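Only one structure is covered here, and it is reproduced in the block below.
Every protein chain except one is present and positioned as in the full complex.
And then subunit A:
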Amino acid sequence: MRNVFEGRASSWVALLVGAAALLSFPIWSPNPYITSAGVVVLSYAVLSTSWNFVGGFTGYMSLGHAAWFGLGAYGTGLLIARAGVPAFLALGLAGVIVAVLAVPIGIAALRVRGASFVIVSIALVLVLLLVFQSWRDFTGGSEGLVVPRPFPDLSRPEHHVVFFYLFAVLLGLALLAWWTIDRSRFGLGLKAIREDEDKAQSLGVPTFAYKLVAFVVSATFTALGGGLYALWFGDLDPIFQFSILIGSYMVLMALLGGVRHLFGPVLGALVVGVAIEYFKVSYGDTQFHLVATGLLLAVVVLFMPDGVIPAVQGLLARFRPQQSSIREVSAAELKEEVKL
């Protein structure tokens, strides 16, 4: 019991230190450029945490989550630019619109599992890319859509700092929602789906409804991340908003950190996001950052299939004095078996 309590206390300390380090970033960031890179990394953390509502709980690997990112960004941008809706009201409305859209799309997409679901998710983002590129009159097409800045009086560096904290708030909300589901009966049902969907249903879990709710929550948070990105960046282009690459980053980050862990996607976003931003600066226009990202994914899948957090936990456990190893448990069981 004492051990459990100590474990809990130390994880609270780690959480507070991590949050303090994150929130003080704009203060110790050396220049506005680095601060803006911080905003990008934080937006990745929001996106991969949002992705993890579907990927982590249900095990459905969506490679097309950029669809929700793009819809959120364009929804927000278009509401402001075309309908004159105030910026943050537009963001909220875009979230609602995407939540509503995600219901029929989810009903269609969640009928298939495994590789078929991956293909459907990719198809979704490609269809949306074509629609937003072709529908020039409304979306601005490939020339892009300029989103008016919500705080015209702020200087550029101040703008980055404000949006850093806005993304931090959104990340906090997404983490809170994930944590709530993770510990709930609903969450256990979702995990049962991940483990064995048919078995879960035969035990009474209404699997389709559960998957759909997780899907809609995931899409909505991703869309809010996209909307906030639109307000921050101020310039949208279908090729960047509806890109397979962004969707793949969300998956890579979540896998790298560990999809079964609350902070897995955040940690993955820190590692991959910082690496991407660094490679972009170092290698400029070359596509080397893509190669590097691919190598990173290969290393993770080969050596840490459950992600960094479980791998590190496993490593720490090795150095800790062991109270009862798996071996002892199975020896006790063996005795039990002999008795039978």
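Keep this in mind: contacts are C-beta pairs under 8 Å (C-beta built on N, C-alpha and C of every residue); 3 or more make two chains touch, one makes a residue touch a chain; residues count from 1.
Following the convention adopted for this analysis, contacts and distances are computed from a predicted model.
Name of the non-displayed chain as stated in its UniProt record, restricted to "glycine dehydrogenase (aminomethyl-transferring)", "ABC transporter ATP-binding protein", "Na(+)/H(+) antiporter subunit B" or "Aspartyl/glutamyl-tRNA(Asn/Gln) amidotransferase subunit B": "ABC transporter ATP-binding protein".
Considering the whole complex, the residue from A:11, A:180, A:282 or A:313 that touches the absent chain is A:180. Contact with the omitted chain, checked across A:86, A:148 or A:206, is made by A:206. Checked against the full complex, the candidates A:192, A:223, A:250 or A:304 give a single residue touching the omitted chain, namely A:192. Against the chain not displayed here, subunit A makes contact via residues 180-181, 183-189, 191-192, 195-196, 198-208, 326, 329-330, 332-333, 336-337, 340.
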